[in-house]
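Read through the structure below, which is laid out as structure tokens, and then see the notes.
Every protein chain but one is kept in place in this view of the complex.
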Amino acid sequence: MTGRALLLERTTGPLYGLLLAAAVWILLRGHNAPGGGFIGGLVAVAGTAAYAMVFGATPAQRRVPLGPIPLALLGAALALLSGLPALALGRPYLTHLWWNLPLGFAELPLSTVLLFDIGVFLAVWGTLAGYVLALLRGGEMDRGGAP
Amino acid sequence: MLVLSPLLVPLATALLIALLHRQPVRVRRTVSLAGALLLAFCAGALLIAVEQTGRLSLAVGGWPLPYAIELAADRLSAALVFITAVLGVAVLLYQTSRADSAPETPTLHPLLHGLLAAVGAAFVTADLFNLYVWFELMLIAVLGLLVHGGEPRQLQAAFAYLALNLVGTLLLLIAVALLYGATGHLNFSALHQAAQRPELAAVLPVYVALLGLALLLKAGAFPLFFWLPASYHTLPAPVLALIGGLLTKVGVYALLRLLGEVFSAAPAVLYEALGGIALLTMVAGGLGAVYHWDLRRILAFHIVSQIGYLLLGIALASPAGAAATLFFTLHNIAAKASLFLIAGLIWALAGHHDLRRIGGLYAARPGLALLFLIAALALVGVPPLSGFWGKYLLVRESFAQERWLWGGAALAVGLLTLYSMLKIGLEAFWKPHPTGDGIAPVAGLGPAYGAVILLTALILVMGLWPEPFIHYAEAAAASLARGGSTP
Partner (left out) sequence: MSATAAHAPGWDSRFLWVALLPLAGFAGLVWGLLHHPLPWRGAWTWVPSLGVELAVHVDGLSAQFLALITGIGALVCVYASGYLAHEPRRGRLFLILLAFMAAMIGAVSADHLLIVFVFWELTSLTSFLLVGFHHEDEAARNAARQALLVTLSGGLALLAAILLLGDITGSYSLQALIAQKQALAADPRLPAALILLLTGCFTKSAQFPFHFWLPNAMTAPTPVSAYLHSATLVKLGIYLMARLDPVFNDLWLWESALVGVGAFTAVWGAVLALRERDLKRILAGSTISALGTLTLLIGLPNPGASLAAVAFLFAHALYKAPLFMVVGNIDHATGTRSIDRLMGLWRAMPWTAAVAMLAGLSMAGLPLSFGFVAKDLITVAKEDAELLDAIGYATLFVNATAVAVAAVAAVRVFGGPPEWPGERIHEAPWRMILPPLLLALIGIEFEFLPDLADPLLAAATQAMALELGAVDVQASYVFGTVLTATEITLLIGLGLFLVWDRLYRALHFTRWLDRFGPTAGYRFLLESLPRVAAWQTRALQHGRLAGYLRATLAGLLLLAVGAGLATGLNPAEDWARRLQDWARDGGDWPAQSGAWLTAAVLMLAGAAASVAVRDRMALLMTSGLVGYGSAVLFLFAGAPDLAFTQFAVETALVVVAAAVLPRFGPPPALAADEPYWRNALLAAASGVGILVLLLGMLALPPDTTLADWFGATSLPQAYGHNVVNVIIVDFRALDTLGEITVVVFSLLAALPLLGGLLRARREAAP
């Protein structure tokens, strides 16, 4: 293993964490500044892709919570479900609800909008991670790697 | 909230089954069938609710109209959602049999329900861009079903489907963008209002025509139908029945909705052109079917031919024409799907889709022969089956408008249909089996027969007791003509 590769491996782990953190940050700020679930998801995919390129597809897949496809499905399901609470209150589907959760020092605004955006985030991350990992795995197989 | 069910029920079912991918096939099948039954139940309730109130509308997100995305169900939508749900139940029932059913991979049921969701949502949306979104979902779900088996032959078909349909999708998007740019609106009612503005009179018809072209491609009209016969023939029977029954009809529905209601003020020349396209579509589809010997190819071309009839009703640009199109659509979905499912049974029993290599089914399976006879004759338009009334409504209105050519062609093309249905009947059913070993008994076809009988019952009811259907179609057309406002 060359030094350069070693360096890559050393830095990729923290980079992955950093990218995911950035992705979540982009997701959360999206409602008031450029960002949002979609772009956040793209950034997270960049993290997964970087990790997979260095460590291989299978380890990278293990680091995607639940695995790419369930994650994507869960994201879509979350977005779908985020519209349902409104029905309980007799409001139309996807009418977003807001709560200000008092934390003592500040109020944390919680909303079904956030839920929806998280759903978008997970769907994008899961799906694109699925694509990237499958393509990379195909590459590994072509190079005679583990099937 | 009923208005949401055509979208939410199948979508939730699809996601749920996909998440259950580690469960045994039996569990996934059960959830799938349960989801379809729930959809049928909701669709029935929607039908009743619409019948009572005239139109159900929902502004998603609780925002005021026309800013919110509106979902709305009038009689036209409710009827189409209902037949979609019925077809869904039939197809999923069929899938549990051993008659040319699709391989049960974890993605099969999610894709089927995804298609149902897209179709259902397209029927109830009252927003132009939202409609585009559901067309996209349809495209992707069908693509998934096309490559589902993973055979090279299917990949080729899927690629043809994708390449040609993307042209339509792109065109649809451009048309939506142009219409939005010109009118500033996406909501159907708002578009209907905006279309009256005098300053739009010069450009709007062209944009509407462009939109119409995109939808004609989706509907499989001449000369934009190449994608359809190039891809359908590789599908297993239940999937083919669902896609063949529904996909093109959504394009027709959108045309009816947009040309018959939203942009009903479009210049007459557009309807005139549509009539010409309808005639060519009928003939081209009918001739294509004559050429082929593969059951599924014959039936695929008949989809094209029948689309011509549906377009003719829209081209007539009158309530009677719209009513004819709705009635014909309901009939056609049932008859067409029934034939595709029967083709699967034929394949299971006789071992091939090529008519030259099968035979002897009438002697061995008279019940199947009867089911085929009913569906085939309904498609030809022989009374007193459902197709007859559809054709009758169309031709009567054509003649009433003194469009002799349109009406005459609609009648004459029936002969082309008859010719190819006779071909199937004579070759697959009457002719002795060419290899002489006859029809092997196949177990596990019960649910397949059940599904076909369900659809056949619908054909018979629509034929023998057409009154409620015609009455309903006329009421639906009347509300279209009023521009969607509740009476």
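Note that the chains are named A and B in the order they appear, and that numbering of residues resets to 1 at the start of each chain.
One rule holds for everything that comes next: a contact is a pair of C-beta atoms (placed from the backbone, for glycine too) under 8 Å apart; a residue touches a chain by one contact, two chains touch by 3 or more.
Bear in mind that the values here come from a model prediction, so they are computed numbers and not experimental data.
Screening B:213, B:442, B:460 or B:481 against the full complex identifies B:213 as the residue touching the chain left out. Checked against the full complex, the one of B:1, B:31, B:411 or B:453 touching the unshown chain is B:411.
For the options B:20, B:178 or B:481, the residue in contact with the chain missing from this view is B:178. Checked against the full complex, the candidates A:33, A:88 or A:103 give a single residue touching the omitted chain, namely A:33.
When the missing chain is restored to the complex, the residue among B:24, B:223 or B:446 that touches it is B:223. Even with one chain removed from view, subunit A keeps its contact list with that chain: residues 30-39, 42-43, 45-46, 49, 61, 67-69, 72-73, 75-76, 79-80, 83, 94, 96, 98, 109, 111, 113, 116-117, 119-120, 123-124, 126-128, 130-139, 141-142, 147. Residues of subunit B in touch with the missing chain: 11, 18, 21, 60-61, 63, 66-69, 71, 105-107, 110-111, 114, 117, 121, 129-130, 133-134, 136-137, 140-141, 143-145, 147-150, 155, 159-160, 163-164, 167, 171, 174, 178, 181-186, 194, 199-200, 202-203, 205-207, 209-210, 212-213, 217, 223-224, 226-227, 229-230, 267, 269-270, 273, 277, 284, 287-292, 362-363, 366, 377, 380, 382-384, 388-389, 392-393, 395-396, 399-400, 407-408, 411-412, 414-416, 418-419, 422, 426, 429-432, 466-467, 470-471, 474.
Here is the rule we use: only the chains that are shown with their structure count from here on.
Inter-chain centre distance (subunit A to subunit B, centres taken as mean C-alpha positions): 37 Å. Interface of subunit A with subunit B (complex): residues 69-70, 73-74, 76-77, 80, 83, 86-87, 91-96.
Those residues of subunit B whose C-beta lies close enough to touch subunit A in the complex are 1, 4, 8, 11-12, 15-16, 18-19, 21, 58-62.
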